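Here it is, the structure in full.
The complex appears here without one of its protein chains, the remainder shown in place.
Coming up: chain A.
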């Protein structure tokens, strides 16, 4: 009996699956060369037809974003400009599989070298198209996975995910992959457990030897192959406890969050990209407590129109509910080429509002986009990393100047309420200095790391980085009390807000407004319902 193999990965879609491992990366499918070029041509033509037919059938059974991905692949496959070079290579004496691979690899290379993220990401679609036809060419009919299998391999194509019947269970464990991929998004929406980032070595053995049952824990991010009896027992318990927690939490999702004692708590969501709201039913939350804007600041600084559209999209989604947008918080662990500066100690350096004030020409573009977007909903704007009153005043003055300039030109705009993040200890210790801000939002991740002097990206001091340290909780309670006394709204938008273990302490500290990542919304509401305050 071989030893169990255990690997750690990153959860991409929470859940548990137990089943046989199915190898996603079989040995290169064997293609039998044909006798003549005419036969090669016929083989490729037939394979393209098979792949096209499969796609068309999949499209029938799919909707939304997934259908759009497939429509794009189908249109590509039906385009002679894609298939032409392969047929030309066959006429020149190449076998069908090599001809197709060469033609597609040339296209793929074109996408991979694009300087735009969006076009680069399409390379994955092109690889998917290539492999679908290669599969059809080698008549790889043995590629069907057994029901309830755990798909294991380098990466998984969207079409492979969509044509799999997940009703019998099963899951996905990838050596590479990304929690932000299309497939991860689909897996979350369908409740298919998935982990990514197992590493290049993976389970270590040649795939053919990976037989036996595997346990996939996509709540914590791990997989075990050939588990002991005790491991199977423990796994099944965690799995049923997770299912019970999830189904219990789901019943809370549609309802407003209330504690056992009847105290109402507003629960908002944190988002990092406008498309994050696409999968959220707006009626299940009280608005957006934190919309990050760093995503806009990729390789180039975003123009006003790009920002305006991104903000407007989320504001229109939220309707009357508030959307709190944070001005760009670059720097620290979030460098932006051409904007942030290299520093020895970036967490204590030129980041957040400090950087925005140092680069007013960049900041003013964001301010103009926010003023215009405010017309389309219930916008609130907050500044990150404020340490002294002067910073807030200068930022607010820039808003006033841009508003005045718009007024002269007759541009539609509204001045949103301006608040600040509470993450630098100076604000948490002396909130009275900031009694004129419209609201406070506690950034518990940064507040904790600054109070405890423990960098949050350093695993060796992770044990110090706890929001439940009495010093951190006392600061939070003091800000909440100050807000109550002065009638200044106080919310919390750090990771702790969605952590069921931290929620009781936060409510006890006086907070009545939390903002959590969308995936934690149901669990957070369920945890609030257990609090007896």
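One rule holds in what follows: a contact is a pair of C-beta atoms (placed from the backbone, for glycine too) under 8 Å apart; a residue touches a chain by one contact, two chains touch by 3 or more; residues count from 1.
Simple rule for what comes next: contacts and distances are computed from a predicted model.
Of the candidate names "Leucine-binding protein domain-containing protein", "Chemotaxis protein CheC", "Phosphocarrier protein HPr" or "Protein translocase subunit SecD", which one corresponds to the UniProt protein name of the undepicted chain?
"Phosphocarrier protein HPr"
Using the definition of touch stated at the top, determine which of A:114, A:247 or A:532 touches the missing chain.
That would be A:114, which touches the missing chain.
Can you tell me which of A:71, A:105, A:163 or A:294 touches the chain that was removed from the display?
Within the whole complex, the residue contacting the unshown chain is A:71.
Give the residue, chosen from A:41, A:313 or A:334, that touches the chain omitted from the document.
Residue touching the chain left out of view: A:313.
If the missing chain were put back, which residues of chain A would it touch?
64-65, 68-69, 71-72, 75-76, 79-82, 107, 110, 114, 116, 118-119, 122, 125, 274-275, 277-278, 303, 305-306, 309-310, 312-313, 316-317
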